[in-house]
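I have placed the structure first, in the form of structure tokens, so that the comments after it can refer back to it.
One protein chain is absent from this view; the other protein chains keep their places.
Entry: chain A
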Amino acid sequence: MRPARLSRLWLGAGVIAVAIAFALGLALGPVNLPLSTVLDALAGNGNERDIAIVTQIRLPRVLLGLMVGAMLALAGGCFQGVFRNPLADPYLLGVAAGAGLGATVAIGMRSDQLLVPAAAFTGAIAAVIATYALGRGKNLILAGVAVSAFAAAVQTYLLQRNVDTIREVYSWLLGRLATNGYHEVKLLLPYAIVTSVVVLAMRRELDVLSVGDAEASGLGLHPQRSRMILLAAAALGTAAAVAVSGLIGFVGIVVPHIVRLLAGGSYRQILPLSLLFGAAFLALADLVARTLISPGELPIGVVTAFFGAPFFVLVLRTTKGVSL
């Protein structure tokens, strides 16, 4: 008789998955480098070209992929727990539409490329705040639907007025992990840390919340308060991830479910493992996206769904999962 704990085995598997994604992401690309060369380059040894490829081009991109994947999967797992809804995804509260609107405005105003993430972040946070304000005490999910619809309408209107920017906006919306040195990594890092610390620290509370607000409150919790803190943290991480990478679907909704089916249904298992496997999954998906049709690049959302969906179905069919 053992309580649900994160098993060392699964934790080890998650760390190894991240390590593999990290190593492959640094080694593979238009120029394939042996692992020894990669390690040398990381230490600052070897020829200039290899050092530049590894530390200036690939490392920031791999780190960004790991962080965005970790954020989306962690936030997805958190949202599913907070709303006790298996279909909840990190974009639920208007983050996606708000970020899309922000990016559309920035691109439409021909602003500096570096300002697009800031505009997307602002739009995402504004949308989430609007959702909270409108849905508080009523129904956050429905308020999120309304805010998303409104933001999407404004965005469509702006696009129609500035048809020449449609291509750029859509390429942003489809999601991509383009990096400009360490700019995006530095942008995302503080939010990633805050979100991870807050959400992981409250993983047991998410388990308690699964019995519903009334019973959780009878067990001594402040369900509304816990919920708000969790949602704020997850929305912040999602907004930051979306700001630097656009809308990458699938990771946030499916990674937590795969983890749940394979490793156990407690949030003490789901959240840390979602973080690790989400990171590894997105970094590997990005590797495929940038190497498969090299020198061209596939939109990463296409890769996450193309490989993730069949794998998810496989896991769903072969585990004795809970029917939802």
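To be clear about the criterion, a contact is a pair of C-beta atoms (placed from the backbone, for glycine too) under 8 Å apart; a residue touches a chain by one contact, two chains touch by 3 or more; residues count from 1.
Basically, contacts and distances are computed from a predicted model.
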{"item": "Chain left out of the displayed complex - its UniProt protein name, from \"Hemin ABC transporter ATP-binding protein\", \"Oxidoreductase, 4Fe-4S ferredoxin domain\", \"L-lactate dehydrogenase complex protein LldG\" or \"Phosphotransferase\"", "value": "\"Hemin ABC transporter ATP-binding protein\""}
{"item": "From A:A124, A:V208 or A:V303, residue that would touch the chain that is not displayed", "value": "A:V208"}
{"item": "Contact set of chain A toward the excluded chain (per top definition)", "value": "1-4, 84, 201-202, 204-205, 207-208, 210-212, 214-215, 217-222, 260, 264-266, 322, 324"}
